[in-house]
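With one protein chain removed, the remaining protein chains of the complex are shown where they sit.
For chain A:
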Amino acid sequence: MLFFSSSLYISMYCLLPDFKLSNAYNFNLTCTKAASIISSRSMDFPSTLFVPSRTMGTYEPIHQIGLWGENFKSIGSPNISPSVIFDVANKLENESETTSHELLAPSSKYDQEASKPFDKIQRRLAQNREAARKSRLRKKAYVQQLENSRLKLIQLEQELERARQQQCLYAGGAIEVGHLGISGALNSGITAFEMEYERWMEEQNKQICDLRSALNAQISDIELHILVESGMSHYLELFRMKSSVAKADVFYVMSGTWKTSAERFFSWIGGFRPSELLKVLVPQIDPLTDHQILEVCNLKQSCQQAEDALSQGMEKLRETVSATLASGQMGQGTYLPQVAMAMEKLEALVNFVNQADHLRKETLQQMSYILTTRQAARGLLALGEYIQRLQALSTVWANRPHGPAKLTVENVR
């Protein structure tokens, strides 16, 4: 950026042998014109940038530094192209030739300008140059910053894409976001379980059909016994599967993610409530002998007591973990000691899930001891159908129109 100082030119002209004051004044005028030409040619230059000074004849760069910043904001690059400077220089030359004889300046003003010291002008020029240099550096820094931000943005976008792809890979079966970034073994444990459970469910439905047709067909007790045994061991297989995945991820089992929504609604420590099971079964296996009624009654009571004990133990576990996490000072953003302590306490959760499954298993087995083969078959069928009804409820609920649910054959299928 060039700053024109007419005084400088005048001073230079003074040194020439055929110096004419009139020429100097004309030059002063043409410098004003030059300034206006430059102003009009540069894109974002405000026209107030050059302010002709009366005293010195220099063009003061008022608010020059501030304007640089403003120009940055308007994303303009106020560069004067070399061609403009050249044009102006030419114009100056032409105009000085044509107008040298035309104007007559009041001599007092002229004298003032001529007598100003050379160093002041030099100093002013140096200041201008320095200001220009600083503004160039600032511009460079700003552009660098923009470039860095752009690169960072690209990097973040790439990371996000990678994370999304990983999540999709592990997402078979509605795994929560919390599973992102955990070990491969854990994920494969869950994936394996979900595949096994799908097969288990298929086999379960097949067994229910077999039981239904067997009971309607009035087959022999011996054949029925085989079906009952298959049914029982099928449930034992489920408990074995759950125990295995609980070791991998106990929270997965606690959440019941692999089950339908209505099943999850009734979930108690990762599965069905044993007392609930008895409530569903018992009315379906009438008539019972008096002895059986007593035994079933006792089983119901001990089942309820064991359930209560485990429920209260779970509540104590929640309180303990909560108290551990909340211990110590808050507000410092530190939490690692509390989390480490809570981890230890939380390990007991695996034991509770195992105990709950053990209770479910025991309840089923005790029932099988109390009941006859035929009663046990009816019991298993009832239990299987109850689960199917829960699953149907989940489906209908999910597909309900916003209004009263319409139970049509299409909905249930």
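Going forward, contacts are C-beta pairs under 8 Å (C-beta built on N, C-alpha and C of every residue); 3 or more make two chains touch, one makes a residue touch a chain; residues count from 1.
The working rule: contacts and distances are computed from a predicted model.
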{"item": "Missing subunit (named according to UniProt) among the choices \"cAMP-regulated phosphoprotein 19\", \"Proteasome subunit beta\", \"CHCH domain-containing protein\" or \"Glutaredoxin-C14\"", "value": "\"Glutaredoxin-C14\""}
{"item": "Of A:Gln144, A:Gln312, A:Ser327 or A:Asn399, the one touching the omitted chain in the full complex", "value": "A:Gln312"}
{"item": "Selected residue (touches chain absent from view) among A:Thr320, A:Gln338 or A:Ser368", "value": "A:Thr320"}
{"item": "Residue of A:Ser302, A:Gln338, A:Ser368 or A:Gln388 in touch with the missing chain, whole complex considered", "value": "A:Ser302"}
{"item": "Candidates A:Gln284, A:Gln338 or A:Gln355 - the one touching the absent chain", "value": "A:Gln355"}
{"item": "Interface with the unshown chain - residue positions in chain A", "value": "295, 298-299, 302-303, 305-306, 308-310, 312-314, 316-317, 320, 345, 348, 351-352, 355, 358-359, 362-363, 366"}
